[in-house]
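With one protein chain withheld, the remaining protein chains of the complex are depicted in position.
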Amino acid sequence: MSKVDSKIPAGSLAEKWTQYRSSVPLVNPANKRSIEIIVVGSGLAGASAASTLAELGYKVKCFCFQDSPRRAHSIAAQGGINAAKNYQNDGDSVYRLFYDTVKGGDYRSREANVYRLAEVSANIIDQCVAQGVPLAREYGGLLSNRSFGGTQVQRTFYAAGQTGQQLLLGAYSSLERQIGLGNVEMCARHEMLEVVLIDGKARGIIARDLISGKLERHFGHAVLICSGGYGNVFYLSTNAMGSNATAAWKAHKKGAYFGNPCFTQIHPTCIPVSGDHQSKLTLMSESLRNDGRIWVPKQKDDKRKAFDIPEEERDYYLERRYPAFGNLVPRDVASRAAKERCDAGFGVGTSKMAVYLDFAAAIERYGKQQILKLGIDNASAEEIRKHGMDVVKEKYGNLFDMYKQITGEDPYQLPMRIYPAVHYTMGGLWVDYNLMTTVPGMYALGEANFSDHGANRLGASALMQGLADGYFIIPYTIGSYLSNEIRTKAIPTSHPAFEEAEKNVQATIDRLFAIKGTHSVDHFHKKLGKIMWDKCGMARNEKGLKEAIEEIRALREEFWKDVRVTGTPNELNPELEKAGRVSDFLELGELMCMDALQRKESCGGHFREEYQTEDGEAKRDDDGFSFVAAWEYKGQGSFELHKEELNFDVVHPSQRSYK
Amino acid sequence: MNLTLKVWRQNSAKEAGNLVSYPVKDISEDMSFLEMFDVLNEQLITKGEVPIAFDHDCREGICGMCSMFINGRPHGPKQGVTTCQLHMRSFKDGDTIVVEPWRAKAFPVVKDLVVDRSAFDRIIASGGFISVNAGNAQDANNIPIPKPDADKAFDAAACIGCGACVATCKNSSAMLFVSAKVSQLALLPQGKIEATMRVKEMVAQMDKEGFGNCSNTGACEIECPKGISLENIARMNREFYSANITE
Partner (left out) sequence: MGITGLFLVTFLIVHCGINACIFFNDGGVTFNAAAEFMATNLFIRIMEYVLFIGIVVHIVQALVLTLHNNKARPVKYAMNNGAANSKWYSRWMGLLGTLILMFLIIHLDHFWLKTRFTGLDQHTLFDQMKSSFSHLWVVLIYCAGMVSLSYHLMHGVQAAFQTLGWNHKKYTPFVKKAGFVFSIVVPFIFALMPIFMYAGWIK
C-alpha cells in the first residue's frame, strides 16, 4: 500500500494558511483571461467557486443538472452556518471551532484543513452579509447566533429555518452577476458524464445537454467537481431526488482516489417513513433538539397515545445516557441511540420505527416565562400553555407546519415522531491541502470531497465548508497549479482524448437503451437502497457487509441485464438520467461496503457492531485506523486502498464522551 | 383511493400537446402529489410507455423546481405549499385532476409538464445582486440593520423562484418575483448603493422576457407557496418611479 501526499504546508498550525497564501504562486491578470475553468455543480461550493474565480478574471464554465443554479440542494439546509466570530462573547475562537470540528469528526480529519476552515469561517459571514443575505438579527441591529448540535458556544448564524437557501441565493446572485458580465458561461440542465484527461491532467468534460440529449465537449485548464454528496445511494435520504454521485464517480474512475466512502451521516431528526411509496425523507432541523425532549415509552410495544403515558413511564433515553449533553449529543450518537431503542422494541407509531420528540416541557417552560414577563397573576395551565405555544410557534413555526403537512398530525398537540435518515456524506473524492484530487488539474470542493469533517460532521458545518472552499480557498490554491499552465493554449475539443471520451459515454447510453429489460430504474435503486440501509447504514458488521457486497454485485449484474429505459436518447429523458446515476451508485455502494469492512473500528458515522464499548458506545482504534482511506479504482469491482496517515500535533485524540 | 388524472403531454417544445387521461389506483393519502406521479410513471414504464416528464428535486418545498398547475391552480388546492408538499389527503376518492404545465410566453414548455424558467435567471443576472467580490467585505456587524428591515428583507428573500406567481397571474406577470428581489436588496443598507440601477435593469429585462403587466388582482400573493407579499410590488413600483424621476 502506497502513501498519498496531502501537501500540507510546513509551519505551525496557526501559521500554515497565512504563510501559504503569501507564498502561493500567482497568475497575472492577463494570463487569467486565457485560462478556462470548468465548475461542475452550482451549490454553495460550485456557485461560490465559479463566481469568485470569474471575479478574479478566469474564464469559467459552470454546469448544473437542474434548470437553474439556484436549485442546488444546498438550498435545503435549514439550521445554520458556524463561524468563529465570538460575537456572543462566550469564549469562541478559531481554535475552539477547529477543536470542536476535529473532535466532532471523531479524530478522522486533517488538522491543517480543519484549522484553515475555522480561520476563514469568519470571512464567510462578512461576505454573505455584504451580498445582502438577510441573516437573523437582534433588535440592536446586530447578528443573532444560536447554539447548534453539540457545541457549547453560540456560533451558529442563521436565517430562520432557511439558512441554506439564503446562503445559496447569495452565492447564486454573485454567480448570476458574473454570468451577466459574461465572465461565466452557465450550462444549466447539463450533466457531466465524463472527465477528459490529456497527458494525465484533467482537461475537460463530456456533458449531456439534458434537453436535446446531445453530448457536448468542453475544454478547461482545470476541472472543479462541486457536485455534492452521494447520500442517494441509500435511495431514501434527505437529499434531493436528483442529487447524485455521477460526476464524482466518473472522476474516481479516471484516477481520482475516493476518500473514506463509508463515512455517512445519519441525521437523527427526520420524519419517519410512512410507506413503500416514499420517495424521500424530510429533515426536521436539528435546532428542534434545543427545546424538544426525546423519549420512548418504558414499556415495550406500548399502545397508548403519547399523552396518555405518564411522565414516570417515559424513558428520556438521551438524558438518561448522556446527562451532560442530553438531547444535544452529536448526530451520530443521537441517531444510534434512537435505533437502539427501536431495535429493542420500544419504538412508537405504526411502523414502530420512530421515537417521540416532545415539546410539552418547552411549551410549559416558555409559557411560565411569558407569564412572568407579562406580569399575569394566577395564570391557568391553559393560559400558560397558550403563551408557551406562541413562543414555540415563533421559534419553530415553519418546521411544525411542515411536519403537519407531511404527517397530517398537529405537533402542537401530539409529540412529533422522528427517526434517523441518511443526510450527508463525509466521504468523497480525496483531495490534498490544495483541494486537488489525485488527478492533476482536477479539484473537488464542498460535500463532493472527503473534506474536513472526518467521520462525522457537526451541525451547521456543511454550509461553512462549502462556502469556505469556494470563496476563500480554491481562489488561492488553484493558482499553484494554474501558474504552471499559462503556456497551455486551449486544447481544441477535436483532440482524440475528447473524441474517445465522448465515444465511451455514447456507448454507455446505447448500452442502457439496448437492454430493454423489464424493471424500471427506480426498482433497482430501491433495492440498492435497502441493502445499503440494512447492512451499511447506522450499524454495520462484517457478515452484513460481506453479504452486501455480494448482493450489490448481483444487483448490478441484474441491472445491466434487466433495466428498462424508456424513450430515446435525443430528448429530455429523466429515465435515462436516473439510469446513469443508479448505475454509478451500484458501483459506489460496493466501495462503501468495502471501506466499511476494512475499517475495523467504530468512529463517528461509522459504527461497527463488533467494535463497541460495554455500554454500546463507539470504540475507536487510533493505533490501527488513524488514517484516511483513499481508494484507487482498478477496474470494475476492484479497488486498491491507499492510506493517508493522520497526525494530530495539536489536538490529541481522546475517546469522545458526552456523558 | 382511485383517481383520474388528465395530464398535459407534449413531446417537445416544437410539437403540439394535448391532455391525456390516466386512471390511477390505490393511492394512499399519505403520498405526496409527486409520489402519486411516481406511481403513475412506474405503471407507464411497465406498460412500455414513456413516463410523464415533470420537474422536481428537493421534494421538501424549497428548491422551487416542482411546478404543476393542478385543477386550475399552481401547486394545487392548498395554500402555502409547493406541488411536492401537496399530499393526496387534499383529494377525494374518484376525483378527476387536471394537471398542466405553467403557461406563459416567457416559460415555454420543454416537455410534458416541464417548462423553461431561465428567464428568471436572466432577470437576476441583470441586476438582482450586490456587486461585492469575495474578500471585499467588512466585518458583518459593522453596519447594524434594524431588525424589522432585516425581517422584511428575509420575507422577500424567501422566494424560491418557482414561478407560481407567473403561472397564476392572468397577465403572466413576473412582478412578484422581480419585486421580491428588488425589495430584499432595497431594504438593506448594502443594497441601497445600486438600488436605482438595479430596479431599472431588472424591470427592463422582465419586459424583454415577455412577461405581462401587473393589474393587481393579488392572485400571485395568494398562490405563492412562500407567502411573498404584494407590499413588495408596491415597494418596487416606488423604487422604479423614484429611479426614473431622479435619473
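Order of writing sets the chain letters: A and B. Residues in each chain are counted from 1.
The rule we apply is simple: a contact is a pair of C-beta atoms (placed from the backbone, for glycine too) under 8 Å apart; a residue touches a chain by one contact, two chains touch by 3 or more.
Because the structure is predicted, anything quoted here is derived from the model rather than measured.
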Would you list the chains present here that the left-out chain is in contact with?
B
Of the residues listed, B:F37, B:F54 or B:F69, which one is in contact with the missing chain?
B:F69
In the whole complex, not just what's shown, which of B:R9, B:R103 or B:K147 touches the removed chain?
B:R103
Positions on subunit B where the hidden chain makes contact:
6, 8, 19, 69, 71-73, 77, 98, 100, 103-106, 109, 168, 170-173, 210-219, 222-223, 230-231, 233-241
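In this text, only the chains that are shown with their structure count from here on.
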Using Cα averages as centroids, what's the distance between subunit A and subunit B in whole Å?
26
Interfacial residue positions of subunit A with respect to subunit B in the complex:
48, 51-52, 55, 66-73, 75-76, 85, 87, 123, 125-143, 159-160, 162, 164-166, 169, 172-174, 176-177, 179-180, 186, 188, 211, 238, 240-242, 274-275, 277-280, 282-283, 401-402, 405-408, 471-472, 475, 520, 522, 564, 566-567, 571-575
Sort out for me which residues of subunit B touch subunit A in the complex.
11-12, 28-32, 34-35, 38-39, 42, 44-46, 48-51, 53, 55-65, 80-81, 85, 87, 89, 110-111, 114, 116-118, 120-121, 124-141, 143-147, 150-151, 153-154, 157-158, 160-161, 184-185, 188, 190-191
